[in-house]
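In this view, the complex is presented without one of its protein chains, the others remaining in place.
Here the chain labels run A, B and C in written order, and each chain numbers its own residues starting at 1.
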Amino acid sequence: MRISVQDGAFDFAAQARAFAADAAGMGAIVTFTGVVRDLDGGGLEAMEIEHYPGMTEKAISAIAQEARTRWALGDVLVIHRHGRLVPGEQIMMVATAAPHRGDAFAAAEFLMDYLKSRAPFWKREITAAGAHWVDATDADEAALKRW
Amino acid sequence: MRISVQDGAFDFAAQARAFAADAAGMGAIVTFTGVVRDLDGGGLEAMEIEHYPGMTEKAISAIAQEARTRWALGDVLVIHRHGRLVPGEQIMMVATAAPHRGDAFAAAEFLMDYLKSRAPFWKREITAAGAHWVDATDADEAALKRW
Amino acid sequence: MDILYFAWVRERIGVPSERIETDAATVAGLVEELRAREDRYAAAFADLGALRVALDQELGDFDAPLAGVREVAFFPPMTGG
Partner (left out) sequence: MDILYFAWVRERIGVPSERIETDAATVAGLVEELRAREDRYAAAFADLGALRVALDQELGDFDAPLAGVREVAFFPPMTGG
């Protein structure tokens, strides 16, 4: 299990390659990558991500451990950036390896749902008009109910 | 949308990198990679995958098109090998790009469930004791019911 | 009409494909004709519940009509992915 909270960029494909290479005996590997997307009407200059150093790593570790108790997993990787990102940059990724595809998919979705609402990150959108904290959505909170 | 049915190996990470690079404006990228796994008791020498040339590409295209009508997707990639593979080799991959993570995950799982049971591939396990056609499972058939 | 066989169906019948003349109206009628030919066909088609059929490379049913069909394939349930 590897968890990295970092301000620098990561190479999603290189991380996926290394993760897959280490996943001996696993039949299924799922990756998710989140990318900074422009606003629907355009105009996003940057996304700034604030976090709670110390708690962030602990919270993600707890979420990943929980995933390991719920599904038969070989390995888990979580990388999440903080700081200033521009549209098109990769914010975060998760990867899961499991003997069977159902477990790999479920764990990856579980990790994403929990990272969205239970890891201490806060996003702020920067446009020409100013800065705006992104609101948590009811849909993201509701997504936790299914687990 | 790209679909490749091939006997040669593919470079999962390079494919994932190219797919992500082309997915402009997408917020979520999901990849699934299937790997030949040894039998639970060991002893798998090879997995031979037979397919139905011509129909295979059509069937996968139809599945991918169906995914595009069900979810808001930016792009879809499916690579599936046939021929003789040894444990640890990657059999196939799918990748989906979407504005939102729910669509990317759902489409990737849908593609996998349909590829398992509706694309004309047949797996044969080769061990020292002989060759054995892999049986389709009730679980794989049942997985289609949720869509 | 081209008839194709895959996986253990191909192994039981002994050839991957063959061209036949048939007046059968449906896939089921074609299966009856094939079964009557030789034991290896009877063995391959013993349990239709264990078989799938494609007509011109589209999955179909055993009661599907054969009119206009050029290629019929028989195979066990698929195991891709």
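As a working rule, contacts are C-beta pairs under 8 Å (C-beta built on N, C-alpha and C of every residue); 3 or more make two chains touch, one makes a residue touch a chain.
In this text, all values refer to a predicted model and were calculated from it rather than measured experimentally.
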Where the missing chain makes contact, among the chains that are shown: A
Sole contact to the chain not displayed, among A:M55, A:A72, A:V86 or A:A142: A:M55
Selected from A:R37, A:R101 or A:K116 as touching the chain missing from the view: A:K116
Residues from chain A at the interface with the omitted partner, ascending: 34, 50, 52, 54-55, 58-59, 80, 91-92, 112, 115-124, 133-136, 140-141
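In the analysis below, only the chains that are shown with their structure count from here on.
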Whole-Å gap between the CA centroids of chain A and chain C: 48
Multi-chain contact sites of chain C, meaning residues that touch two or more partners: 81
Sequence positions of chain B contacting 2 or more other chains: 34, 112
